[in-house]
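For this depiction, one protein chain was excluded, whereas all remaining protein chains were kept in their positions.
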Amino acid sequence: MSETLVAQLPVGAAEPDERAPTDWRTQSMQRRIRQRYAAERRFRLLGLAAVVLSAGFLAVLLVTMVYNGASGFVQTRIALPVDFARAGLVLDPARLRGPGADLALAAAGVEDATDNAAVAAFGKDGATLLSDGAWLSVRAAIKRDPAIMNGRSIVWVPASEAIDSAAKRADSPANEAIVAQLKARGALSTGFNWPFLTASDSNDSTRAGIWGAFKGSLFTMVVTLLIAFPVGVLSALYLEEYAPRNRWTDLIEVSINNLAAVPSIIFGLLGLAVFLGTMGLPRSAPIVGGLTLALMTMPVIVIAGRNAIKGVPPSIRDAALGIGASPVQVVFHHVLPLALPGILTGTIIGMARALGETAPLLMIGMRAFISAPPGRISDPSTVLPVQIFLWSDQIDRGFVEKTSAAIIVLLVFLLAMNGFAIYLRNKFETRW
Amino acid sequence: MGSMEHTVKAFDADIGQLRGLIAQMGGLAEQAIGAAMEALRLHDLEGARRIIDGDKRIDALEMEVEQLAVRIIALRAPLADDLREVVAALKIAGVVERIGDYAKNIAKRVPTIESHGEIEPLSVLPAMSVLAVQMVHDALDAFAARDAAAAEEVCARDRQVDDFYNSLFRVLVTHMMENPKTIGQVAQLLFVAKNLERVGDHATNVAEMVYFSATGTHMAERDRGPNSYLTPTA
Partner (left out) sequence: MNIPNQPKISAKRVSVYYGAKRAIDDVSLDFDERYVTALIGPSGCGKSTFLRTLNRMNDTVPNARVEGDITLDGEDIYDPSMDVVQLRARVGMVFQKPNPFPKSIFENVAYGPRIHGLAANKTQMAEIVEQSLRRAGLWDEVKDRLSDSGTALSGGQQQRLCIARAIAVDPEVILMDEPCSALDPIATAKIEELIHELNGRYAIVIVTHNMQQAARVSQRTAFFHLGTVVEYGATSDIFTNPRQERTKDYITGRYG
């Protein structure tokens, strides 16, 4: 053993702190080095496994959603031959071109005419094959081209829930037979479900759309952003640049950090008590939803903003001050532009969280059935997550696919929002 | 003076080496003068030859000093007293080399002077050389010690050497006038005396440089006495 190690120095011959030269080639050294490399590999593999697992969860989520929801974007339509000339519509074609067209159409009895046409085409149960809103398509066709009133023409109308369901997946044999029949006659077709994106909520799953909820979400997000962003950014600026460092500012900092972790439903209670109760704002309106979510999002923006501002190097501030810039000029011309990427990141995180929040909005009343999209921010509305929640409660088979389809729409909205914010962040990112 | 050492020890080593070379040169030059006077007294031709050869050593040392000084200035960027010391060392080396040349000059005259035992006034010559050599020695000591006061004191002694020379000059000229046969040899001896007087002057040059190196100011113009060459021999 002593041959492989360095020979012992005689005692007293060298200074006590003299070290023998290290022999890097001994067995124990080599083993130690191998162990170290093995630890490196293990760690890398662990990291990779973690990433793969997370990606896997995400993939499973997306695939499930797309699989379930894809059919929600598909609408089954039936070709309805309508003999307008003999339908007995009380309508003067000339009036259709003027401003009173809608009024005239409303009184024309289009609904009955549609039912009659269905019975005439498909038998006594013909009306049940069509959706309850089929007459709306007929009406729209008349409005588009009043000339069709002179003769017969085919109008594509949405099918009923049962037929729609039977066309997309396996259903009761009777329905399936009807579907096969219609297909054989060339009277059945499937196409993209535009009404899903343009219509509002409905009890009929074939007529249900997410536009109302989408618009509600949009309004709510706008209100949230308009309140949370300026307040958050200015608070962060004040706390970082101007506030003195004492016990009070420490207290504020701790409070804001804790506020960011408060469960969102508490903000809902706050909204209920203050905005609806004390201030008497309209229930279920985007303005109230926006205010509530703004309260929730602001701490996130303040925290991200403060970190971003702290990250601006003092040399830039010194340079600006040295040139004779006033403190406000230093902040707005130099600090803020450089901190903007970080602030935008915080905003993205906050807004993405706000977009998906359901509990606080339920508390302020956004759980009612709203059949028309909001016109102003004070109109009652609902938001996408709440809509999804409501539809998931429904029994009809048709709503299952609509729920997943709505989730896809929500995800797309989120992606678009994030994408835009990331674009903005990259645009403002400068290297120093 | 005992100021602290430089933080970079190699700087101290360089300065030490410089001083060592100057001391070496000085020692050789002093020896050469003394040996030359001895050779003169004993009419030692072999000794004279050795002194003439030995002068090469002093010249070589001067070149070494020059190289080292330039190197120190380039590499160490000396300032304040370090700078003055290096510049002084450079100049002193030149002066000491000239002192060595005077020794060689004296040695060269040894063959021409066969005996001067009969020339009476020459008995002061050894004393004059001792004085001059002592001045050189003390000036170089002052350099080593960076002692401005010692340097001033050396300068004061030059007066004596000058006086020696002046009186010797008068006496020898008188002797030549009285003993024309000895003119040849006495003339040589006059040159020897002159060389010794010059050695004394150079010693004061060294002392002046030492003073400047130590204090940073120049010595006051000293009183050199009457300019003897212009006064008629009395």
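Observations, loosely collected:
Letters A and B mark the chains in the order given here, with residues in each chain numbered from 1 onward.
In the analysis below, a contact is a pair of C-beta atoms (placed from the backbone, for glycine too) under 8 Å apart; a residue touches a chain by one contact, two chains touch by 3 or more.
These numbers were taken from a predicted model, which means no experiment stands behind them.
Counted over the whole complex, the shown chains touched by the missing one are A, B.
Considering the full assembly, A:Gly324 is the residue among A:Gly186, A:Gly280 or A:Gly324 that touches the omitted chain.
For the options B:Asp81, B:Asp101, B:Asp141 or B:Asp201, the residue in contact with the chain missing from this view is B:Asp81. By the touch criterion stated above, the residues of chain A touching the omitted chain are 244-245, 313, 315-326, 329, 333-334, 338, 430-432.
Remark: the residues of chain B touching the chain excluded from display are 3-8, 11, 77-84, 216-217.
Quick note on the criterion: only the chains that are shown with their structure count from here on.
Inter-chain spacing, taken between the CA centroids of chain A and chain B, is 101 Å.
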